[in-house]
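Every protein chain except one is present and positioned as in the full complex.
== subunit A ==
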Amino acid sequence: MTSFFTYRFGWDYGWAWFAATLMDILLVALPLMLSVAMIIYADRKIWASMALRRGPNVVGPFGLLQSFADGLKVFLQETIIPSASNKVLFLLAPIITFTVALIVWAVVPFDARAAIADINVGLLYVLAASSLGVYGIILAGWSSNSKYPFYSAIRAAAQMVSYEVAIGFVLISIVLWTGSFNLTNIVQAQKGMGFGLINGFFINPLLFPMAVVFFISSLAETQRAPFDLTEAESELVAGYQTEYSSMSFALYWLGEYANVILMCTLNATLFWGGYLPPLDIPILYMVPGIIWLFLKMLVFFFLFSWVKATVPRYRYDQLMRLGWKIFLPLSLFWVFLVSGVLMLTRVGTECAPQDRVYSKQYLYDDGRQRYPTDGVCQTASANQTEKRS
């Protein structure tokens, strides 16, 4: 799109890039807002049918417009700001939550090379942005100057920091396997993972446990049931949102669901093949990648809703135990396991320096030549092929 602006309007590259990126952002953010409204409706419908209720069915056909009606209602209400609150931070907190929920979408690949920013630290960017999410909640809790939101903020801080550790290690095992932090490369590496037929890391028995850990951690990271201790209504009224009303409350709502959709997409992208079709068959590639991504995302969203409707809430000590005593050691052990397997299968063992063949070489500032560690052992690989034949 940058070239469109440079050629069509003869703009300077910098400004053309700026305008093109702005359009890209709108192209992602606006449909995202719409899908948040629809996903809230879907969530309520799924939850209702699991509880043998009808769910929203009054506004519009099948109640499809329920979320928009709610949005309008919330928009027309008065914003109440508690007099003892810290006003600037009180209003800033929902804005932070909402913005942070949107910025991660910048690196999500919707199709091959179709991301707003196809950066080579994509996964780190995801980690960085998702670690910011906690600020919206902490600030809400503190600035409300009220007991229940404050408890909720303390819970949220501990919960999100704990589960990010597990998520970090899960991501490291993926990065080790792929050899790249770029999300598009990660998706491409999943092509034909299982028997050259199935796309996705989940089929790899070594990575499947990490897919499960990531799914559960993503429930905890988005504060969905059964880990919704920050807004446990039986203990904390509505948690950090207690003092919020009107649009500032709606921003939390939107941000929460944008985060849920994002986590579903990340689950699909990191372990279940992302925009690739489930099977590596040429005819399936006729369907655009974005359709496959959406289908996988919806499957994961159904799982999120299913869990919400059926699993009772964890106690706080159980939550911490799961994060620190089970997921952390497990994922840490898995990093060792994956790197060990990769050492054996890809890198190989040490060989004599004269046998090594390097792909690249560098000159350092002291004038000496140094080599990267990707030296391939020529004699060793020759031996291996002999053994195989």
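Convention: a contact is a pair of C-beta atoms (placed from the backbone, for glycine too) under 8 Å apart; a residue touches a chain by one contact, two chains touch by 3 or more; residues count from 1.
Note that in this section contacts and distances are computed from a predicted model.
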- request: Write down which listed name, "ABC-2 type transport system ATP-binding protein", "Sarcosine oxidase subunit delta", "Acetyl-coenzyme A carboxylase carboxyl transferase subunit alpha" or "NADH-quinone oxidoreductase subunit J", is the UniProt protein name of the chain that is not shown.
  value: "NADH-quinone oxidoreductase subunit J"
- request: Have a look at A:Ala20, A:Ile81, A:Ala106 or A:Val134 and name the one touching the chain we're not showing.
  value: A:Val134
Field: Hidden-chain contact residue, picked from the options A:Ala42, A:Leu65, A:Ile95 or A:Leu124
entry: A:Leu124
Message: Looking at the full complex, which residue from A:Val74, A:Ala114 or A:Ile154 touches the chain that isn't shown here?
response: A:Ile154
- request: With the missing chain put back, which residues of subunit A would touch it? List them for me.
  value: 12, 14-15, 17-18, 89, 119-121, 124-125, 127-129, 131-132, 134-135, 138-139, 142, 150, 153-154, 157, 161, 164, 181, 317, 321, 360, 362, 364-365, 370, 372-373
